[in-house]
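Here the complex is missing a single protein chain, while all its other protein chains stay put.
Our next item is subunit A:
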Amino acid sequence: MRPAGHRRHWVRLDNASNIFLAAHSEVDTKVFRLGAELDHEVDPALLQEALEATLERFPLYRAVLRRGVFWYYLQESDLRPVVVPETEHPCAPIYQADRRTLLFRVVHHRRRVGLEVFHALSDGTGALWFLTALLDAYVRRRFPAADQPPPAPERPDPAPEEAVHTLTTDSFVQHFRRRTRRAGRAGAPRETDHEEFLREAAPAVLTVERAPAAPPGQAPHRPAPSPPGRSAPEPTGRDAAAPPRRVHRVRGTRTPDHRPRVLELSMPVAPVLALAREEGVAMSMYLTAVLFEALRRTGAGGRAAPTLAASVPVNLRQFFPSSSARNFFATLTVAHTYGAGDDALGAVARRLQEDFRAGAAPAALAQRVRRLLRLERAPLARIVPRPLKDLLLGQINRANNRGLTVALSNLGRVTLPEPAASHVGRMQFQVSAARPQFCAISHAGHLTITFTSPFVETDHVREFARLLTAEGVEVTLAASRTTEAELAAVGR
């Protein structure tokens, strides 16, 4: 317990997170899940211990979400998370207004550990940092050995040294250096809890704004071969490639109790990578093209609306170094119109990649970040009461949804620290879905593509899987039981 009279620290939600609150619903809960499959049945007691140790290092995850008159805000809390066996469907609602609950949960089932996060708290990359720390702490407890390497730093992917040197001196650099020093030296003075919460909870865009990290052209840029994005958000604005007017939208039968239809395809990553390389494109764009082809085969992209559009999130941390675990991404839309040129899978993938490259250039992204900040600081946007903001953002979100067929997100290749790496096999990544979508993640040579959809139909996944197996990829399917008929057939 905190001393009497203690004032809880708080921090406002950034603009990007506000859209998740305006857009969350029973169907699209704005919850995403990251999971890992271990080589043994999970020990809940040790997992609980590991969770408590991890939470010490991620004060942001202690936050609860509250509603102010004009904005939402995150407030620190004393709540204690408890790991639970998985009894709810994936991506079940987490945030409920007026209930002060933590914004994440940790579940386990057989050999799997799952971390589910409400999107306003963190993005895929931020959550991956948390899961990495959790797995590291758990495996160390489960397999204690004398010759273990020292614990992994809090952020598994510190920016390369040269990236730091290109920054002019400012608080972000100091902030970054303090972090690396602290991670490297156990005896370094610890920040107080409150400083830590405030620092952790600083929105990513603000940490970047303090660092002139992105002079267009000389930002630490690598041309994103496979965008390690985060889970798919609703786009907050329009994209580099102006989306076509009418876009095909998938429709179907809703699942009986709003749970997402989850279909998990796992496969070795090497052959898929080889297929993408053969076409000269990044794996994300190759898989997007496969999905487009699958949708076309199931009757989409007909005469009525031959254009398919996909929203793809881009992790901004690769261009603008930030150690904030808060949301820090932009979404791009890539689209292809069938019947207006070369519709071969390879050609489509290359077109998508061109679209993506143009949008993911650091200059274009920097412009987006600046626009985001401008929007948030606009006097009018500030004084509008929060319920009205929710209404407006909800409408914007709905309008954006009309321009999308599918969404996809690729967290890329995950590198876990030892000894966790050798005890974790497949990893999973999925998000609640307002439309069909897939999330990809790879670890230890396994690529897992999880399809989620608000509809029970599985046609596009069937075609997607068949396109891959026809190329000789060894695909394994794990499906969650979703419909009444499927659940009635358990064990039969």
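Here is the rule we go by: a contact is a pair of C-beta atoms (placed from the backbone, for glycine too) under 8 Å apart; a residue touches a chain by one contact, two chains touch by 3 or more; residues count from 1.
Please note the rule applied: contacts and distances are computed from a predicted model.
Of the names listed as "4Fe-4S dicluster domain-containing protein", "Phenylacetyl-CoA:acceptor oxidoreductase", "Zinc ribbon domain-containing protein" or "histidine kinase", the one that matches the UniProt record for the absent chain is "Zinc ribbon domain-containing protein".
Checked against the hidden chain, the listed residues A:Gly68, A:Gly280, A:Gly341 or A:Pro387 yield one contact partner: A:Gly68. Mapped onto subunit A, contacts with the missing chain fall at residues 5, 7-8, 10, 12, 26, 37, 68-71, 73, 75, 86-89, 98-99, 109-112, 256-257, 259, 262-265, 382-383, 458, 461-462, 465-466, 469-470, 474-481, 484, 486-487, 489-492.
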